[in-house]
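Would you mind keeping the following structure in view while I ask a few things?
Yeah, one chain of the complex is gone here, protein chain that is, but the others are all in their spots.
In this document, chain identifiers A and B correspond to the written order of the chains, with residue numbering beginning at 1 in each.
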Amino acid sequence: MTDLSAHSDLEHGGHEIHYDPEGCKIGFWLFLFTEVFLFGMLFIAFGVYLTGYKADFQASSAMLDVKMGGINTLVLLTSSLTMALAIRAVQVDKKGQSLFLMLVTIGFAVVFCVIKYFEWTHKFHTGIHLGSAETFGVPSVLTDMPRGQQLYFGLYYVMTGFHAFHVLVGSILIMVAMYYVANGKVNKDRITLIENAGLFWHLVDLVWIYLFPLFYLIK
Amino acid sequence: MASDAAVAHKQDYVNFFNTKKGIMSWVWTIDHKRIGIMYMCAITFFFLLAVCLGLLIRGELMVPNAMTDGKPFLDVFSPLFGGVTGGDLYNRVLTLHGIIMIFLFIIPSIPAIFGNFFLPIMIGADDVAFPKLNLLSWYCYVLGAIVAIISVAVGGIDTGWTFYAPYSANTSANLYLPLTAAFILGWSSILTGINFVVTIHRLRVKEMGWFEMPLFCWALYATSWIQVVATPVVGITLILLMMERFMGIGIFDPAKGGDPVLFQHMFWIYSHPAVYIMILPAMGVVSEIIPVFSRKTIFGYKFIAFSSIAIALIGSLVWAHHMFTAGMAYEARVLFSLLTFFVAVPSAIKVFNWIFTMFRGSIKMDPPMVFAVIFIILFSIGGFSGLVNGALATDVHIHDTSFVVGHFHYVMFGGTGVIFFGAMLYWFPKMFGRMYNKTIINISAIMFFVGFNTLYGGMKLMGLNGMPRRYADYVVEYAQIQKISTHGSWLMVAGIFLMFGTLFYSVFKGKKAPDNPWGGATLEWTVQTPPPLLNFDEQPENIRGAYDYPEVVAEGEPKETVGV
Partner (left out) sequence: MSDHAHEEHHIMPIKTYILVWVALLFLTGITIGASYVNMYKFTVFTAFFIATIKVTLVLLYFMHIRYEKPLYTWMIVAVLITYGIFIGLTYADYQFRW
């Protein structure tokens, strides 16, 4: 598998690392599966409590703003499109186009987070939060609500928060991809990195596709 | 009869120990063999540490009513645990024993040490698919271990290794550190799993098909899939528990409508498949050892291979048999009890195949084989008591008694732990190029076996008579058998230390071992001892089947040491 020159390489550095795009892709899909189960368990918890506290969950769902959630859905779906097109641009060797499309994708990610931020702070101001009155300025009204509603909002903050965290990580991955596309290390012959960043971004989108109707539309 | 030419050949290659010297060459190494050796050092250290903790627990249980009489044995050690005393201290020692054994020893033991070291060699690759990820995985392990140790220094926790809510959501002990530690160790496990799956898919030598792989690789493949699929479940469970403590989201808190049983569901959805993460690689090693020392082809290769996959699949269907008395629906209990019995099928297939492999073989009772046989005996005992636990009606009686403790020590320690020794003895000459004193090891094996059965057999008897698990104190009726059990633990631990002492001595002073001391047929025995840095000087060709014993036996008896 290796000749003597490789041996002398080893004494200086370490193994030469083979580039195996297929292997990297399988590996990244396996990683995505771990994410599927991470969110999957949250969805199971949500489902269990939805069956247990149906009326409370529906009442709480009515308190969310469908408009904001809907816009966020559009934003994420469109960002998925731009990311897919950015990968395609690298495949056909259009570096500038790819960088622009990734920048747009990150722009959408920012828009998503800003909307999320307003949604959350609005909820905090009306007293729907898990903290103390000192931290949020208003006392929590959550403790006076029925148990199902407390659970609903607990899960709402955890799940959307967890998703928002993944949006953040995804954006960072895309920035890394931009860096490597810009300096040419990722190109149409070595495309794994941007492809995997794209896969992660689509996964974030997939999670939201389920989150949105389950939280906003069950009234 | 080593000819001069062979000796010269031996000296002019660079093995993975002497390619590069110095501590930094180990810290930044991406060589799977060095990473395996580092895991071996760390895991053995933690194992021996947790064995000592287990001895402390046995010491506490030596006399009845120690707590009520105000003379707990463990109080001597309270300065080590931030001054906690009495029953609290017992709970913390017990939890620590569990956490170290589970998260730092059994789960990583065989895959991380022997999987890392031998999987690439067995399939003819020069490293795992992602060597740098492998190093990252090792550092996750180190970081997790450090966090776990810090958590002890600040007082330890008293929840047991299972972290059951709602107690864990309310206890005053600092739970964030151990939860973080378990979370990081989970990442180590996931990364290793991803690495192995890709390695097996992509790096097999061209002429080795799926069904020409050694069975250890099949076992690792199934294990790695469980690691990838199940570990994130416990990750999110621990995160939820931390959030519960931090913000009170209510998901496990009955006061807010949450259901603590959901915690148990989520915990066991990971932790039950995790027992197969622990046992499957051990079964893989047994499938390697038995044909070598029976000088016979493995019986029913495909059955063993598929039963590994079947165990992985069925193992994810049965988690709630840990929760029969937790307040689940009756219907669910019956269903899970039924499903549990199906797991016995693939396990039994393996045991029968091993026994048929030994049948009419020319068995050599060398230390690895001795431990493989001990494995079959102890694992069968543990497996049968597992059926007692799995049957709903009997489980209600013995739940939370020391019968359960005895059961899982039989399958986990008598299974995975024993094969951890067995694998170490089997591959020791290949890893270090030295041979150990077989007689001493066989004596230690007998001490271990006798001590083990006295210790855990005693636990089972007590459990049947109603001795609860996790109790620091007990009534005088159990005094006799507790005492016998504790004496057994001394014998067993003496055996363990005798064995590790011998091995440690042999790393430096043992006789030189040849390339193939046992006469094995798998690829790792065709490379030099210790293996060269890139495993194979040339891409292996014309490899023989992993279990072609008529052919190997025809080549004559293997030499166990060089120059005799």
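Some points to look at:
As a working rule, a residue touches a chain if its C-beta (ideal position, glycine included) is under 8 Å from a C-beta of that chain, and two chains touch if they have at least 3 such contacts.
What you are looking at is a predicted structure, and each value in this text was computed from that prediction instead of being measured.
Check B:Ala50, B:Ala305, B:Ala320 or B:Ala521 against the missing chain and you find that the one touching it is B:Ala320. Residue B:Leu335 is the one among B:Leu335, B:Ile349 or B:Ile363 that touches the chain missing from this view. Residues of chain A that touch the chain left out of view are 19-22, 25-26, 29-30, 33, 36-37, 40-41, 44, 47-48, 50-52, 66, 70, 73-74, 77-78, 80-81, 83-85, 88, 91-92, 188-189, 191, 198-199, 202, 205-206, 209-210, 212-214, 216-219.
Even with one chain removed from view, chain B keeps its contact list with that chain: residues 201, 229, 233, 261, 265, 269, 316-317, 319-320, 328-332, 335-336.
The rule is short, and it goes like this: only the chains that are shown with their structure count from here on.
Distance between chain centres (mean CA atoms), chain A to chain B: 35 Å. Taken in their complex, chain B has these residues touching chain A: 14, 19-20, 28-31, 126-127, 129-133, 190, 193-195, 197-198, 201-203, 228-233, 235-237, 240, 243, 247-251, 256-259, 262, 266, 269, 533-534, 536-539. Those residues of chain A that touch chain B in the shared complex are 1-2, 6-7, 10-11, 14-15, 17, 20, 22-23, 26-27, 30-31, 33-35, 37-42, 44-45, 48-49, 52-53, 130-131, 146-148, 150-151, 154-155, 157-158.
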